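Only a single protein chain was left out; the remaining protein chains are all shown in position.
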Amino acid sequence: MDRRRFLAGTAATVIVLPLVPASATQEAMAEAIRRVVGAATPIEGRVKLDVPPLVENGNTVPLTVTVESPMTTADYVRAIHVFNEKNPQPNVFSARLGPRNGKAVVGTRIKLGDSQRIVAVAETSDGRFWIAGADVIVTLAACLEEST
Amino acid sequence: MSNILVNAPKTARRGEIVEIKALILHPMETGFRPGPNGRIIPRNIIERFTATWNGAEIFAMEMSPAIAANPFVSFFAQANESGTVILRWTGDEGFAVEERVAIAVE
Partner (left out) sequence: MTRRLLVLGLVLVFASSWAVAQVAADKRRSGYQDMGEALQKMQDDDTANPGMLFVQLGSQLWAKPVGAENKSCADCHGAAATSMKGVATRYPAIPQGAERPVDLEGRINLCRAENQKADRLPPDNRDLLALEAYVAHQSRGMPIAPPYGPILDAFRAQGEGIYRRRQGQLNLSCAICHDDNAGKKLAGIAIPEAHPTGYPIYRLEWQALGSLKRRLRNCLVGIRAEAWPLDAPEYVALELYLMERAKGLPLETPAVRP
């Protein structure tokens, strides 16, 4: 392949890329979310997903989900689900909550194999679903273990 | 030997919303990684974490292999009456441990 044809090929790839349909893993995440929300359309809002935008190591990424809710018996958050796009499985965790929690806040630490989008979905007691997403860039540690 | 660290207040005012944090020693082996011999290391994760307050479930979490090794969980609870909070972790290979903390409500 001569240089000009190579460059032309590269340019074509760049133009074509955005037209490529969503990857299988993005679809897997969408499917996992559909299994939770059913026919409902999740509404953007009420959910705050705290995760560092740039993480030094994907093995342990702190993540906190906060949902705006009075957490009374009449109006509370029933569940919080977190999904990811590029790990081997789309589900990260599903937490079940109730008015007894007082605050709809759940914290944990997750693994991220690669830079990707994380999505949190909250289900409120009125049957509605709320959604928020965050993009995380995962850098790789240098000087790792010997591979034996 | 206990491999669990729990942080919860010993006392709380009635109705106060308290934070409960828990950390447990566990590899959370994903089941997707090859071992030194090239074969996949079998999955070994905690699948479920629950918290009860005087026997009533107040929080539960289903975990996946995407939860980091030595899992950390934090959540809140409203202190309505004095009692015992039991945190319970269950998972692969028959893993089942629990930790109790007493919270006195004034």
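Every chain is named by a letter (A and B) in the order it is written, and numbering of its residues begins at 1.
The rule is short, and it goes like this: a residue touches a chain if its C-beta (ideal position, glycine included) is under 8 Å from a C-beta of that chain, and two chains touch if they have at least 3 such contacts.
The structure displayed is predicted, hence computed values, not measured ones.
Chemist: Indicate each shown chain that the hidden chain touches within the full complex.
Modeler: Checking the complete complex, the chain left out touches A, B.
Chemist: Which residue among B:6, B:86 or B:105 touches the omitted chain?
Modeler: Here the residue in touch with the unshown chain is B:6.
Chemist: In terms of residues, what is the contact footprint of the unshown chain on subunit B?
Modeler: Per the touch rule, subunit B residues meeting the hidden chain are 1-7, 21-25, 27-28, 68-70, 72.
Chemist: What residues on subunit A make contact with the chain left out of this view?
Modeler: Residues of subunit A in touch with the missing chain: 52, 54-57, 59-62, 139-146.
Assume only the chains that are shown with their structure count from here on.
Chemist: Rounded to the nearest whole Å, what is the centre-to-centre distance of subunit A and subunit B, using the mean of the C-alpha atoms as each centre?
Modeler: 22
Chemist: Flag every residue of subunit A that touches subunit B in the complex, lowest number first.
Modeler: Residues 59-61, 64, 84, 87-89, 91-103, 105-112, 148.
Chemist: Spell out the part of subunit B that touches subunit A in their complex, as residue ranges.
Modeler: 17, 21, 28, 30, 32, 36, 53, 56-69, 71-78, 80
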